[in-house]
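Let's turn to subunit A:
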Amino acid sequence: MKTITINPVTRLEGHGKISIFLNNEGNVENAYFQVPELRGFEKFCEGRLIEEMPDITSRICGVCPEAHHIASTKALDAVFHVDPPPAAKKLRELLYSAFFVADHITHFYVLAGPDFVVGPDSPKSERNVLGVIAKVGLDVGASVITHRSDALQVIATIGGKRIHPSCGVPGGVSKAITEEERTKIETIAQSEVEFARSTLRLFEEVVLKNESYTNLIRSDAYQSKTYYMGTVDDQNRVNFYDGKIRVVDPEGKEFAKFAATDYQQHISEHVEPWTYLKFPYLTKIGWKGLVGGKGSGIYKATPLARLNVAEGMATPSAQAEYKRMYETLGGKPVHSTLATHWARLIELLYASERMLELSKDPEITNTNIRTIPTHTPDEGVGAVEAPRGTLIHHYKTDQAGIVKAVNLIVATTNNHAAISMSIKRAAEGVIKKGEVSDGILNMVEMAFRAYDPCYACATHTLPGQMPLNVEIRAKNGAIIRNLRRP
Partner candidate 1 sequence: MSTMPQKRVGVFICHCGLNIAGTVNINEVVERAKKQAGVVLAVDHKYLCSEPGQALIKDTIKQQHLDAVVVAACSPAMHESTFKNVVQSTGLNRYNCEIANIREQGSWVHDDRERATAKSHVAVRQAIEKVKLNEALQPITVPVTRRVLVVGGGIAGIRAALDVANAGYEVYLVEKSGTIGGRMAQLSETFPTLDCSTCILGPLMVEVYRHPNIKLLRLSKVEEVKGYIGNFKVTVRQEPPYVDVAKCNACGECAKVCPAEVPNEFDMGLTWRKAIYTPFAQAVPPAYVLDSKNCLGLLPQACGECKRACDKYGTSCINLDAWPQVHELEVGAIIAATGYELYDAAKLTEYGYGTHPDVMTSLEFERMLSASGPTSGEIRCPSDGRIPREIVFIQCAGQREPETALPYCSKICCMYTARHAMMFHHKVPDGQAYVFYMDIRAGGKGYEEFVKRCQEEKGLLYLRGRVAKVYEENGKLIVKGVDTLSGKTVEINADLVILAVGMVPSAESHDLASKLKASLDAYGFFAEAHPKLRPLESPTAGIYIAGAGHAPKDIPDTVAQASGAASKALDLLSSPTLEREPTVAKVTGELCSGCGICIPICPYTALTLSSTTKVAEVSAALCEGCGTCVASCPSGALTLRNLTDEQILAMVEAIVAS
Partner candidate 2 sequence: MIKQKLAFNWASSCGGCEIAIFELGTKLVELTNKVEIIFWPAIMDYKYQDLEEMPDRSIDVAFMNGAIQNSENEHMAKLLRAKSKILVAFGSCAYTGGIPALANTTTRDEIFTNSYKDTPTTVNPEKTLPQTKFQAKEGELSIPEFYNTVKSLDQVVDVDYYVPGCPPVGEQVTKVITQFVDGLSPLPPKGSILGASDRSLCYECKRVRDERKIGRIVRTYQTIPDPQKCLLEQGIICMGPATRGGCGSVCLDANMPCRGCYGPLPKAIDQGGKMLSALSSIFDAQTEEDVQKIADSVVDPIGTFYRFSMSRSLMRRTKK
């Protein structure tokens, strides 16, 4: 038997290691996806001041600190039984939409982009954001950077910092925005909407019009039938900031719809000895191992999942794109991992449109942005849709507001099982008769990257690094072929 170790999967925010075992025919016997780190936030947050959670937990992930910051802040609202003034909620959502814009741009152009724009078989020296820029042209490249940066500027305006904002307080936000700031934000939002549209056009050009890619998207290797999870508003439309968590089965039928507070009845986590990361699954169905389908509790929580569970988007152009995608890919739900990229761009459009709406909201500059808690802190759950899936923060405190217990269901973690399966399927699809090439390995990674997995988040750990190294071993373990990327 041979072992291939892809170690690590690069261009993901965090850290993953893939081990593929081949059988004697050189076909895939099994593939393991391992997360080699753990940080113990849930433990070391104990004893801290509850109001500091948004500041501390935002360090779970520097790629999506806003997700943790806002989920945590919402958990604080619950812990203190306080309802923020409308302006505060809107400011939070505005910051949050800006974050989605920034994050989705980062992912598409910097992390996943190279696969599509530059191409999976191109030399690694080009397979990166600089390569993308080279391909799409420096001005587009510059515009990518500007639009990402502008979105972060909006985050800084509301949240204080571009990375790791610090505005979250129970019952609101720490700072209001001035009319002057609002105008700036509106201008930025306007241009983000445009940029989102142009990005979708680019996707159309380089991906949808490219036979080999669309085949990839449709190819069996990238199909993964599971349950889907995402947050929807009262009309079952995608919502990132607030709403109910909805789960649909592989046929797209509603399986559950619940308030974040009840997450414990619906989500459980399974432990495996070969990875530091746990495997969440649907409690009512149970853990059946790393298998998909209706009989297994495994679910996905990704942009595609969100679109699959929703019945539409809350903004016009995004709604149109939503329709178009499902028409193109033959109706809901879509199971193709790679379609996640498309879904992500539709979300990018929605986020920028929502950003624009909120920036125009007359109430957004209202200075009543905080309700001072009066209730003794006890327990609370806060949830948002992070770019990489549903994110849940759950805190318990004593009467003095000292954290006694923390439980976190983190975006990427939701997809841990699904990712492992997708990788295996991809490996099975592209590795035949022990034939292993750099491009092929990258395609395995593509399956992985589609989830935009953030292992900083998932393990509440910090990303680490290891090289890609494929060793093919004979049964006796002797290396008969050692292969690296060209």
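How were these candidates chosen? In short, all candidates are chains of the complex that A comes from, given by their letters.
We take it that a residue touches a chain if its C-beta (ideal position, glycine included) is under 8 Å from a C-beta of that chain, and two chains touch if they have at least 3 such contacts; residues count from 1.
Note that this is a predicted model, so its numbers are computed, not measured.
Trainee: For subunit A, which of the options 1 or 2 is its touching partner in this complex?
Mentor: The candidate that touches subunit A in this complex is 2.
Trainee: Could you list, by residue number, the parts of subunit A that touch candidate 2 in their complex?
Mentor: 1, 3, 7-8, 10-11, 13-14, 17, 19, 21, 29-30, 32, 34-40, 42-49, 51-52, 55-56, 59-63, 65, 76, 80, 106, 110, 114, 124, 127-130, 133, 138, 141-142, 145-146, 148-149, 152, 156, 159-167, 169-171, 174-175, 263-264, 267-276, 278, 280, 287, 370, 372-373, 394, 400-402, 407, 409, 442, 454, 456, 461-469, 484-485
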